[in-house]
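So that we are looking at the same thing, I have put the structure below in structure tokens.
Left out: one protein chain. Kept in place: all the others.
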Amino acid sequence: MAEQAHAPVESLALREQFNTAEQQKESSTFGMWVFLITEVMFFGGMFLAYTVYRNTYPVVFGMASTSLTAWIGALNTAVLLCSSFTMVMAVRAAQLGRRKALIWFLILTLLLGLVFLGVKAYEWNQKFVEHHIPGAHFYFEGAAEQGPAQLFFSLYFAMTGLHALHMVVGAGILSWLLYHAVRGRFTAEYMTPVDIAGLYWHFVDIIWIFLFPLLYLIDRHMR
Amino acid sequence: MNTAAIETQENYLNAGYGLKSWLLTKDHKRIAILYLITITIFFFIGGIFASLIRIELLTPQGNLVSSETYNKLFTMHGIAMIFFFLIPSIPATLGNFFLPMMIGARDLAFPRINLLSWYLLVIGGAFALFAMLAGGVDTGWTFYTPYSTTYSNTWVIATALGIFVSGFSSILTGLNFIVTVHRMRAPGMTWFRMPLFVWANYATAVIQVLGTPVVAVTLVLVFCERAFHIGIFDPALGGDPVLFQHMFWFYSHPAVYIMVLPAMGVISEIISVFSRKPIFGYHFVAFSSMAIAVIGFLVWGHHLFVSTQSVYAGLVFSFLSYFVAIPSAVKVFNWTATLYKGSISFATPMLYAFGFIGLFTIGGLTGLFVASLGFDVHVTDTYFVVAHFHYVMVGGTIMAFLGGLHYWWPKITGRMYPENWAKLSAAIIFVGFNLTFFPQFILGYMGMPRRYHVYPDEFQVLHVLSTAGASVLAIGYLFPMFYFMWSLRYGAVASANPWGATGLEWTVPSPPPVHNFDEIPVVTHEAYDYSTVVREGVEVG
Partner (left out) sequence: MKIPLFPESASNFAPDVDHLLFYLVAVSVFFTVLIFASIFYFAIRYRRRSDNELPKPIHASLVLEIAWSVIPFGLTMVMFAWGANIFFKESRPPKNAMQIYVVAKQWMWKLQHMEGQREINELHIPVGRPVKLTMTSEDAIHSFFVPAFRTKQDVVPGRYSTTWFTATKPGKYHLFCAEYCGTKHSGMTGWIYAMEPQDYQAWLSGGRSFGSLAENGEKLFQDLACGNCHKADGSGRCPSLVGLYGRSVQLADGRYVNADEAYLRESILQPNAKIVAGYQPLMPTFQGQVTEEGVLELIEYIKSLAPAPAGAGTTPAEINVNPGVATAAPSNR
């Protein structure tokens, strides 16, 4: 109760269910971690399906993976890693109460995220042109039976699609953060939203770190 | 004790009137009421389907409804009851209402997420309801592929979407509970001073958070398969239909512990209060909840014994299934031991608790039957399994839910329910339940398969008994709906602690004020210390 008296309540935005700002911050952070665990389980289901079919059809999956453009995937990986870096810098800026730095780093992170999505859109368009989108027009040369090849691409689109969806949500969160950062809502005492948004962003990055080798880099050495 | 005095006292019910104050509330108690209304509606819907099923099964020929309709009836009965009634039930109503109070908090950690979780249940329910009204779905609540993805001509996607959305309701409730228990306990409320109901909901929350996302992604894959024919579960395209079963049951087995663990938490509270003794073996009961949550994730393959799963996998899953039974047995023994040298009251909640222990014991023991590989080969997919899970879900969870509702009714509403009607209803439910489901064990061993509406003549007598029981059970369930409503207006006004219970929720007025506590309490006693509530107590035992 005493801590509340020190700082104006508006800037602390202390919610009434909490007793102290410390409790609120710890709860929010813990809540985000629990949410990320659920996301691990969510993506995990897809990773499981992928692993099962990769094991069943190693040759076809290898061929399909090789047909993806690895350098573009690598570029996207670099983009996301950089965006995680800029996100860390944003969190740091918020911790130090540096509003301008926070705003710039948030903008950079958002831009990098949008670059990632743009590259993804380009890749998907490539897949469309090559008839690798599952459905009526699917055709994968080099595989006598189309079924397993289509399976690879179904999982590819499902997993990268789910990831892209999370990126879009992340972009939305960053925009929201940006809006409030510009309005001066975050201070060194209260920057929890930036902190937990950072956690979310890093998580989305880590998912990609797993997706990239699993989808793009199977059997590359066999080329 | 006049009505006028109580109504002028500000509490969560009269602090703000109008639809907006309810639909935009952040108060966990109001959200619990919203949930209660929603799940009761779905219980009613699921109950109507059940009644139609039982009436159809009176005769061996399928003459009341067509095959298509019957297949939709049992599917929608399962979906309504499991996803929109049982899974939310105790955590989202009694848990939402009392968990914060029990640990001395003013609300859950994230009240707006709490409200969002209710909206998600309603939206998901709306999708499912739409599917039911638009023509129904006939895949069974288990959605086995490739039937659900390739051959069914019903509203599979809409229903899957509804369950998907409501899954997030469950996840958010679990997330909220976990953070609340970790971070919002009042000073002095250590982990081992928490009521066992909190432990039970905490263990449940862990399951909700870890398991539900897997069924969510499984449903996404079913959706994609059905919409885009991608072949994930279609053998003609290289897919594996049994993979669906693994992914589905990875959630759906722990889901049954989502349904039963909170019920066990309720029973712990009731047994303690109405014996006026702490639960025997508090630590063991608390840890057994956690053990069930963890081991429950390791046994899903016992639903796949005859699915072409490998023999060795079957051995592992059968073995682990016996492991998960032991903590439940431990609880039953501890509850029974609590009665020893207690001061036993036969108020309605206690009658429900006794009913729970009896019926859960039978249901749980029959779980041991089906966990045995060679035995399960014979009875899986028969009425034996149907009887088993109804004993634990209905004889177990629903009885505990009703017991909890009666126990906490005075706190929630400020009114007492009529005790004699309540006792009568409990008895009717107990009799009706056993008459409905015990014959089904026999039917199952004799070979009556699940999901059949046409059956050989020799099964008819047992089916008639079962349907007779179902009508008794239905009456038993209707009574509380009426007298609870009646009590809101005409029930005796309740004091803060009519049962002489321990627990922080009983230290505040009935109904509780909006913020639960004027001052956050500082806890100095262990859980279930009745010396704090019994004035001039006479020691017995």
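Order of writing sets the chain letters: A and B. Residues in each chain are counted from 1.
By definition in this document, contacts are C-beta pairs under 8 Å (C-beta built on N, C-alpha and C of every residue); 3 or more make two chains touch, one makes a residue touch a chain.
Treat the numbers as computed from the prediction; the structure is a model and nothing was measured.
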{"item": "Options B:54, B:183 or B:277, residue touching the unrepresented chain", "value": "B:277"}
{"item": "Selected from B:37, B:326 or B:485 as touching the chain missing from the view", "value": "B:326"}
{"item": "From B:96, B:348, B:380 or B:487, residue that would touch the chain that is not displayed", "value": "B:380"}
{"item": "Omitted-chain contact residue, chosen from B:15, B:52, B:368 or B:478", "value": "B:368"}
{"item": "Interface with the undisplayed chain - residues on subunit A", "value": "57-60, 143-145, 147-148"}
{"item": "Chain not shown, touching residues in subunit B", "value": "62, 67-68, 70-71, 138-140, 144-147, 150-152, 235-236, 238, 240-242, 275-278, 280-284, 305-308, 311, 314-315, 318-319, 322, 325-326, 329-330, 332-334, 336-337, 339-346, 354, 357-358, 361-362, 365-366, 368-369, 371-378, 380-382, 442, 445-447, 449-456, 458, 461-462, 528-531, 534-541"}
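In this section, only the chains that are shown with their structure count from here on.
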{"item": "Inter-chain centre distance, subunit A versus subunit B - centres from mean C-alpha coordinates, in Å", "value": "35"}
{"item": "In the complex, subunit B residues that touch subunit A", "value": "100, 105-111, 113, 171, 175-176, 178-180, 182-184, 209-214, 216-218, 220-221, 224, 228-232, 236-240, 243, 247, 515, 520"}
{"item": "Subunit A residues within the subunit B interface of the complex", "value": "15-19, 23, 26-27, 30-31, 34-35, 37-39, 41-46, 48-49, 52-53, 56-57, 134-135, 145-148, 150-151, 154-155, 158, 162"}
